[in-house]
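With one protein chain removed, the remaining protein chains of the complex are shown where they sit.
Let's turn to chain A:
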Amino acid sequence: MDDFNVINSADDDDGELQYPVDDEMGASGLRTISSEDVASPEDEEEDVMSALESSGIEASIRNRKRRIEALENISENYGLHPLDWHMRMPVMATEIATKGFQSAAKRQALEELQRKLNEAVAEENRRGPSIAGKENFEDEGFDEKSVSQICDEEFRRRFHRREEVMSMPPIDGSPWMGISGTESRLYVRMFRDRKGQKENLLDAVMRQMSRQSFGYRAFQEIMNEAEQIKIRKEEANKKEKEAEFEKILEAIDNDDVMEVDGDPTKCSALWVNKYAARNFAELLSDDVVNRNLLIWLKLWDECVFKRKNEKILSGVNEKDREIFQMDSGKVRRPHYKIVLLSGPAGLGKTTLAGIVARQAGYATMDVNASDARTNADLQRVLEGAVKTTRTLDADSRPSCLILDEIDGCAVDTIRNLVKAIQASGKKALRRPIIGICNNLYAPAIRELRAIALCIQLGPTNQENLTRRLQLICDREDLRCDLATLRRLCELCACDMRHAINSLQWVAVAARKRRIPITSKLVQEVIERERSGTSSIFENWQTMFDLKRHLDSKGRVFSIHDRAVRIERLALDYGDDRFVSGLHANYLVSLPVAVLRKAAGWFQFYDLLQRIIHSYQNYTPMRYSFAFYVSLHLLLATHAKVSVQYPQVEQSMFSKVEVSFNGESTDTLDTVRMGGETSRSVSRNKLLLDVLPLLVRIVQPPIKPMNEHLYTQREQSLLNSAVAAMCDYGLTFVPTIIKEQVNYLFQPAVDVLTMFEVVDDKKRVYLANATRQLLAHKITLLRVNLLDRDAATVLTNTAKIKELVAAEKEKTTSSDSKSTRRRLRQFGDVHFEFLGGDQNAVKKKISMSNFSALATSSQFRIWSLRVLIRVCRSVFDVFGCSPSDVLH
């Protein structure tokens, strides 16, 4: 339409009306004027490839250089025109994404085409004359030149109208872009040929070709040929890649190898999942490790798939061969029934296990920490997966159990697992188990370690990881140089998962801020991520130290900014421990009036917590920010604050809290339980009144010496101390302190009640020897008391004893009233056979008593049996044998 004002048309295939985001795009856009403005027709005679290249985003470095130069020229020559406001329009991330996608597709198509064409040309050249004779239509001029010509034309047709440089803005309403030239202003028209864009370029070329019938057929043929070559090449490539594992893979039947079918993670947004290894060749971990694991799994073939292959071990050296021994069971299984994969996080242990198991023809069964891992669960899984053999059907595969994060299991569970592994006979393990853990030396899996084949994964090779990251960058259309990726690997300490996650995160950040990915950005992002895990000490310091609130010029932030920062901090870390730490450290050298206010805020916080906890009402939580912010504003200074962990509070807590077996509480409770008198005294009274004075009462100032040398008064003092201690359940126990035996209070009431007071030097302590004496006396008294208590519960034995005693008394002394009463009381003595203490009953019984009983009884046989038993016991007592009497 307005071709009249077209100065030149560019071959830029970017159809978007967008100011290019980056230098390359800008260069390619601007190049149309700077370099091709004056482009002679010879330039257009460039071969297809260079034309394609220069049009694509991913250009050769040569081109890039040229463009950058061109850009510099432009910026020198032309300033930004005020009319060009739209050049500064922000670019939406989505548009960039679509553009990236489109250009990638285009690039791919072009590359494909170019390769095919080249191959086709080569093929044509090779067999040229022989075919020429047979197929006449080739003589019609369809040779290599014609193909390239067709393409050439097509491209020219398609692209040369893409952008046109005009002297005036286009009048047909198509999008345009203004550029100020040296003398005049130029306008670039941009076509938005949506339909054309979506079409595959290749299809377009083919369609074009099909119009010329015989040319198309020839092209088709060439295409097929090229396809074939490509496939062959790929196969060769693949073979080369897996050459290392050839030996092992040979042993595997083709139908055993499980292809990774429709991956659910394919569409995953997380790159970690998206680019996880899909097959054995893609694994990044150490080859030796991979191979060992695979060999071990193949050893199970004999048990699982019922076939032997000795070839597996052929590639293994002598040293390793010991590891891969088989046991001597009926069905031979490997010596080690379980493999423990260990190594730091993010190495791809889980991925490795899964892939190897699938490679070896198993269906994997994952049990990880997210599942409950009690004994019952383990049993169920073991039963279902590993012990049964029936799953080996035509299409279903035997399962291989993968126990992820096994070091998190309870010791009990591990013990059961070990038992299951070591079982033999019918219950024997029939499937391989792979355990995965971070720490091989975790105490929980100690038992398992002894019977498992432990494979430790070293850190990932940095080069490999960098290469993988580069691949991801290519696929995701990120521009990122190798040095940056290396830096990323270093920062992540070769943690694969962390590296890929960080890369994605960096990419997002770069897109958001519209800047390229550089190592600086990588560092910044990762650092920021790290600062999320800042230590609690740093957080405490942030509260008290103004130095942590300086901007880049060394000025303290405004109060508003600081308040916001503190609020953020409190939001992230404001828990009880944090506040405890604040409380432990808030007594900085400030006027007391300030501290008073600060203390008031702590009270405020405490009351809030109280409301929250007692009513489970979290609404007041929002007011706690007032506490943090005010505290900061009150206390923050430039002085250096040495932050301490709230240990004093913790130790107090641990002494008082019942749930922590608090020392003080424990002592107090023991006293209350122990003594007879202390039972009826309430805790507080015991603690506040009784025990502090009792500690003094039971330590009279007595010099240590032999017990017999004490005067009567001293004796009585001692005795009263003993009685008091006994009443309250106290005693002294020998304890070795610094290789010396010391007698200490048990329970430790002195620790509970003694403080570091000024006049504590004057306190009287009992000497060790005296304490020992007291302890001895206390034991004696307790035994006596026990006896007395036991005596009050009258058993038959006791009754008889008393009777005997009374009888003796009767014989020795005159009949007193009390004795007679006693006799009456215990007159009806009865005893049972074997009913009580054996040596308690000694009474004369004549044989005639028994015989009379025996004859008169109707149940003779029964009674005879009883008789014999009774006799035996009687004879035992009297010391003669039963046979003597029976005769």
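We adopt the following convention: contacts are C-beta pairs under 8 Å (C-beta built on N, C-alpha and C of every residue); 3 or more make two chains touch, one makes a residue touch a chain; residues count from 1.
FYI, contacts and distances are computed from a predicted model.
Participant: Can you work out the missing subunit's protein name as recorded in UniProt? Choose among "Replication factor C subunit 3", "Rad60/SUMO-like domain-containing protein", "Ras-related protein Rab-22A" or "TB22A protein".
Facilitator: Options "Replication factor C subunit 3", "Rad60/SUMO-like domain-containing protein", "Ras-related protein Rab-22A" or "TB22A protein" narrow down to "Replication factor C subunit 3" for the missing chain.
Participant: Out of A:273, A:501, A:665 or A:772, point to the residue that touches the absent chain in the complete complex.
Facilitator: A:665
Participant: So which of A:270, A:571, A:693 or A:805 would be touching the chain we can't see?
Facilitator: A:693
Participant: Which listed residue (A:560, A:596, A:708 or A:738) would be found touching the missing chain in the intact complex?
Facilitator: Reading the full complex, the residue touching the unseen chain is A:596.
Participant: In the complete complex, which positions of chain A touch the hidden chain?
Facilitator: On the chain A side, contact with the omitted chain comes from 583, 587-590, 592-593, 595-596, 598-600, 602-603, 605-607, 609-610, 613, 648-649, 651-652, 655-656, 658, 664-665, 668, 672-673, 676-677, 679-685, 687-690, 692-694, 696-703, 713-714, 716-717, 720-721, 723-724, 726-727, 752-760, 764.
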